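Apart from one protein chain that is not included, each protein chain of the complex appears where it belongs.
Each chain gets a letter, A and B, in the order it is written, and its residues are counted from 1.
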Amino acid sequence: MRGAARRRWQRRGRAPAVLGAVLASLALLAGCSGAGALGSAEGVETVTVAIVSNPQMEDAISLAPEFERENPGIRLRFVSLSENEARAKITASVATGGGEFDVVMVSNYETPQWAQNGWLTNLEPYMAGTPGYDRADFIPTVRDSLSFQGAMYSVPFYGESSFLMYRKDLFEQAGIQMPAQPTWPQIAEFAARLDQGEGRQRGICLRGKPGWGEVMAPLDTVINTFGGRWYDPQWRAQLTSPEVRNAVQFYVDLVRQHGQPGASQSGFSECATQFGQGQVAMWYDATSAAGTVEDPTESTVAGRIGYAPAPVVATPSSGWLYTWSLGIPQTSPRKDAAWRFMSWMTSKQYIQRAGNDPGIGWTSVPPGSRQSTYQIPQYQQVANAYAPLILQGLQRANQEQPTVQPVPYQGVQFVRIPEFQDLGTRVSQQISAAIAGQITVDEALEQSQNYAETVGESYQR
Amino acid sequence: MTTTTERPTAAPENTGGAAMIDRAEGWRRRGPLLPALVFTIIVTQIPFILTLYYSLQSWNLVRPGSQEFVWFSNYGDVFTDSQFRTVALNTVIMTLGSVLIAVVLGLLLALLLNRQFVGRGVVRTLLITPFLITPVAAALLWKTVLLDPTLGLINFVLTPFGGSGTEWISQYPLASVMAALIWQWTPFMMLLLLAGLQSMPTDQLEAARVDGASAWSTFRELTLPHLRRFIELGVVLGTIYLVNIFDQVYMMTQGGPGVASANLPFYIYQRAFLGFDIGQSAAMGVVVVILTLIAANFALRLIFKSFSGEQEAA
């Protein structure tokens, strides 16, 4: 995708024009006209879109001029920020009714909560009024995760589960056979056997970077499948239970003993580099990684990668469920125009358009949103190695009951309560410190339990 | 030339003259101050009063209808939060440590640059660049280019000496952030102190040399006293900016691992933009202001005294 991003800019090739525009606007500035001159002409609606600056979203931005050509009455303005900034900003704006945005990128964590708060627009009437949009085509678990009381409040751009990537060539050399459904103890054993020691190729890459969307995502799936949970049905925190202790100890030991260097600072991007440069033998992460590591322009191991479902222990499946989706804040006065753009970006036609684009290509189309994507022959051809596993992972992700024992909350790799962003991040910082070896797992979990208890108390009332 | 009696403000305890000034004259003299004062009050105090108000509320932004008046319970939570104390200590270490190291390094560099050598202007240009660079870019630079365990330049340079593979940011998080801060602020201190050195009266130095004073005693008895105001100004400006530093912590470590490199601004940011706990973050903000004001009150008044009091240059 890195290559795709570069080609994308080349394709547009407007650099000289932009330079000219800069000079022109600076000249304008000299005349002291001020800002606000960036407004729009008569009869044209400007739709402001807040978006997370991940590669597939950037691809969509590069295709957006086509949408503007087809819809002369609508101009698009994108605010593209990295995940943390985007999330903080979008939440603050939507919660206070800031109204800067007509379309916001949110996930299945926010959508049901915000729908309940009345902050997002019910999209069912819009979908019903758009022929050929085909709501039923969305992967059912993804669709449900974006619904509140049966109605969708945001529409998925892409969805992901988690799975295990491994180097087929190294496994063959070592004479290891990856089981169809691996378990975590097996993975730990493989990691030990493939680990060549410090400064050389390590066994596995696992996230260790603080952040509820970083280390907590894979770790939560491990906790779930080890039989742990955040809360019992009475909202009593469970982070010091034996199951959680075992799970966290396992994760921390695995990454400390056979994991990548700089583990406590690695997230998705760092692991993508490590795995793509052939420095680790396995990587457990988001299914969206497949597009990156199979791209020969940025990965030296493309074509030598095998895929396996998320490893389990006590649950039948353990993959997470995550989706970046588009919603319309209630405050937007341009809902029709906003929907026109959203329906374009999440349509079947968009996937065809992106796949056939020489600058994007079929490996980089947004996956995990529509079932029909997986029936496109060209996509099947390039993504055969992993696409069925992604679809299966998404279909099996169980957000209602991800744990062995009952829980009062929803969500696989998060607890869908407003406090979780803060709680998850605080806990993740403790875990990250344990991975860095600064505190023990027990100390990390004691502290985490305190945080979780404080949050739990407010739900016990 | 100038005696202190002609500049009464330089000696604030000497306010006797002000009593004699009549009302109109008072306004005439105060007038120029008012626009700035009014502007500052509006821009800074309205948000602050709102912060005070919010700090008495229990209010989570992402739970509509959760807003209620709770008196001082947010403050109670702040003071019982053991992490808050860790983070406060981090802030003190990060601020004072960076400022002091930057001043010392800046002084050494200024002394170097105060001499004649080939390409002095070029070296100064190279040296001031870190101060000019956008902090966000500087933080990315340190995190990615310099300190990355496998791909960073520092480990690459250390490899021949057997020092490769150090995970700087996870093992020494506070020091890593401070290194980036020192890298950015040393040039400023250097410039300030260089300005001080260049305003040194050369005849004094010459006289000392003729008297056969050693370089060290000249430095200690002439140069350092002369530089005192510059050092103080540097410390004050540096402290004011670094105590509220956010970009580097946010970009480099996100306060981690644990809260090992979190400072108060970052900690408050987490409460406000991850927890969306407006009441709690407002209370923390108020506590921070009060603590800094107490500390600053002592420090600043001390400096005011030294600014206005007489300075016997050896």
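Note that in this section a residue touches a chain if its C-beta (ideal position, glycine included) is under 8 Å from a C-beta of that chain, and two chains touch if they have at least 3 such contacts.
Everything below uses one rule, namely that contacts and distances are computed from a predicted model.
This complex has a chain not shown, and the name its UniProt record holds, of "Carbohydrate ABC transporter permease", "Acyl carrier protein", "NADH-quinone oxidoreductase subunit E" or "Acetyl-CoA C-acetyltransferase", is "Carbohydrate ABC transporter permease". The chain we do not see here touches A, B in the full complex.
The missing chain, though absent from the display, is touched by one residue of B:S170, B:T218 or B:S281; that residue is B:S281. Set against the missing chain, the residues A:R77, A:R334 or A:R396 yield one that touches it, A:R77.
Residue-level contact of chain B with the missing chain is found at 1-12, 15, 17-18, 21, 26, 28-33, 35-37, 39-40, 43-48, 50-51, 54, 61, 109, 112-113, 115-120, 122-137, 140-142, 144-146, 150-151, 153, 156, 183, 186-187, 191-192, 194-196, 198-199, 201-204, 206, 209, 226, 229-230, 233, 236-237, 240, 243-244, 246-247, 264-266, 268-269, 272, 278, 281-282, 284-286, 288-289, 292-293, 296-297, 300-301, 304, 307, 310-313. Interface residues of chain A facing the missing partner chain: 1-3, 5-6, 9-10, 12-15, 18-19, 21-22, 25-26, 29, 34-36, 38, 48, 50, 52-55, 58, 77-85, 88-89, 92-93, 96-101, 213, 267-270, 272-273, 277, 288, 292, 297-298.
Going forward, only the chains that are shown with their structure count from here on.
Chain centres here are Cα averages; for chain A and chain B they lie 38 Å apart. Residues of chain A touching chain B in their complex: 88, 91-92, 95-96, 113, 117-118, 198-199, 209-212, 261-265, 273-274, 279, 418-419, 421-423, 425-426, 429-430, 432-433, 435-436, 438-439, 444. Touching chain A in their complex are the following residues of chain B: 60-64, 148-151, 164-165, 167, 169-171, 253-260, 270-271, 273-277.
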